[in-house]
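Note sheet for the following structure.
Note that this complex is displayed minus one protein chain, with the remaining chains in position.
Lettered A, B and C in written order, each chain numbered from 1.
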């Protein structure tokens, strides 16, 4: 951590700040210049809130230099982590090809879609049972009944299932039945829920919050890892910007940046990012070329009747065509599934 | 809801879209022009996702015209709602003057601050017992022990207490002991938690999410109201923008806008918005002039030792001076406390 | 400037970086820690691009600690600058009360509005002659003819005039006739235009760009000052965020922050920020309470027929009522006009 003092700070004030630093258990190294004086603070600064020092009358600003995360940090774990999702490896060149309807609507629907996406080449099935909806009046999902339908589709196809957990109350059931537990963008900083995830060893798919910085996103993964579950997969799904033509702005720079900061797999959800079905295939190709470890894509057998987000779902035929193209790009960027 | 068709849409396609509209239980009114044709959809469109229609090949775009909220809507409830917080009215000219430490650190600390802010003129005491922290390694609050300390401070001063609820698990205890239950910015769209709030009649202080639009914020209030608890107070605490000099950008336009859209009280938290103690008094005055129904301000008897956010806390003396100035502005904008 | 090295950097690499620093004419002070090593760079770093060092394989990140601006810097000029606009002082407690139509439409219109706002208490007249419009098909303003109409209104009322300059081509005419030359938000980083402003001594009203950080905004003022014209007034007019209900988000924290960073006056334009007439009076009061040095407000005698931005203009009567209220708040924050 670095403390920058105000111009013309007296020795007395300088010494008071140094003492403050030392009482926090840090070593203080002073660098003096004509126009500025800085104090380099050495030690474990992870637990220290820089704003504590900003209250001092002589302090101009305080800057963190060390990353505040450890378990997720690539610096302490150089090689890619490969997560095992019920037999499907994710990371280190192995891709999660997750597809399925935004929400589970009926057993028949989810089984039909499951068979179609497996046929096309998907290796995991997604489907929403508990749906986070902006409006209390919108369809909220079929809940546990929907989860049962997903399990039936798994029996039929053998595809591991991915679905969203919105409350710790259902964690035990998810632990028993769900292969990859999704935490949605709106719960990325629901710290109470994150801490509870240590109670399961199931892999967690952590979506990026709509306005989460890379660091905040990793810190949420760190919460899960610190609670005892190190099987975390990060999922970029678009961030909120001033542009409203698309639902969100897909940030593909997140892939190379996150891979530099952490050792965890990074997958992409192009369906929610753009919110328009005709953007999905193009952005899926772009995400693959950018090195994603997986693609989560909404596929619906009858989008115009979808109870939610039909407008961003692909028909199974289109999904099959997309996977054909992805298979041609994959070897160039050394990915496989 | 309005559906805009693509240029040169055939009669056949137009009729297909009309049928789609009617199967959703809406009336379709067609407006034809040379360059565009639109369909005005009449009926209860609140439950309908516009993206459902966007999947049709002939549809260019779909626009909502009706607000998706009802209970919180000023249109159906023209006069200001006044919320009673254990005897303190909030709204309709009555202000909530909430002050206290960011986190409860000890019984002595919270009682000292409580006495000081009451002396200065505050009418409610705030203090964090459960703290949402970006890092799992930061101080997480004293929890139930901290809540007990707040209760002791209430016994000593008679000030109603305001503190944050992070999990439904503690709702019953909060229902029993907390006068105004705060839902933090990061949980604004924790829909599972919002729905549970119907189990209490205690007023809820709903903070705006860092990237929540006015409508999304109101929709979260609508969740709480629809679940059975109509005692909701909205709290603007700054939004996230590209500007990083301040922690967040305080959006004071939110006050007049929210008062036009809803009948609920709107209070402001200038301490978290700027993240700097020297911005608090200026922005508190601005918020009052903009018509806020309350001010939530961090006050700490010894900011440099605060376990969290010391950098944005005022000393009790400064808070007292600020209230003096606010008392001079209040009558001009017809506010009182 | 501070250079943070990657963990486990060798002495050899460290020395290479030190040499790089020294070849830029800076002194290098090394601070060593187990987990990180930093180099404090002393000297005039204003001209040095930190990214130059980031290319080195051993460098993790580079941080600037010195402000990159000098002439506008409060640190080197502690007292408020007061700008004289043809006899009207702006800054240091003196307010610029600027009012008038968004665009000049006719001599009669601008003279009528000028008389009305003067009567209400305005001390400067605004009116757009050259209009920056997003669409090439929108009304672009009356140009020089409009400028002449403003001059006639000035003769009639004695009010100094404020209008926007969009091109260096007209600078000489503006220098001769305009009392306060406005540079619009979209030209805030039109560096070619900024440099030319040194050719006049007329005060410049520099609007904040829609996505300009405080520092970038000050750097644009620094461009004007470095070119030879130190008479710069800053104007906050709202920034672009994810919120689209209002045209922009008015950032009133900009007032206290800019006053801390610079010695220049800061005025506010509440009309363009919200884009809605019913937000203007509330936000004008808030801006005054936040310590603004002036208010630029759109007033039109017949908003429904305005050729541009009628929706955000006040009628003269409403403007008069607003000034009455502002007169009651002004003394509390030690402002006068």
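Some notes on this structure:
As a convention for this text, a contact is a pair of C-beta atoms (placed from the backbone, for glycine too) under 8 Å apart; a residue touches a chain by one contact, two chains touch by 3 or more.
Worth saying up front: this structure is predicted, and the values here are computed from it rather than measured.
Note on the chain not shown: across the whole complex it touches A, B, C.
Residue B:244 is the one among B:15, B:244 or B:336 that touches the chain not shown.
For the chain missing from the display, the contacting residue among B:66, B:86 or B:301 is B:66, taking the whole complex into account.
Those residues of chain C that touch the chain absent from the view are 20, 46-47, 49, 51-56, 68-69, 132-138, 166-169, 186-187, 189-193, 195, 210-211, 216, 219, 222-223, 226-227, 240, 275-277, 303-304, 306, 308-313.
By the touch rule set out above, chain B reaches the unshown chain at residues 2, 4, 7, 27, 29, 31-36, 38, 40, 42-43, 60-61, 63, 65-66, 75, 211, 240-242, 244. Even with one chain removed from view, chain A keeps its contact list with that chain: residues 211, 213-215, 239, 241-246, 249-253, 255-257, 260, 273-274, 278-279, 282-283, 285-291, 325, 328-329, 332-333.
Quick note on the criterion: only the chains that are shown with their structure count from here on.
Chain A and chain C have centres, each the mean of its CA atoms, that are 38 Å apart. Taking the mean of the C-alpha atoms as each chain's centre, chain B and chain C sit 31 Å apart. We define each chain's centre as the mean of its Cα atoms; on that basis chain A and chain B are separated by 26 Å.
Residue positions 211, 241-242, 244 of chain C each touch two or more of the other chains.
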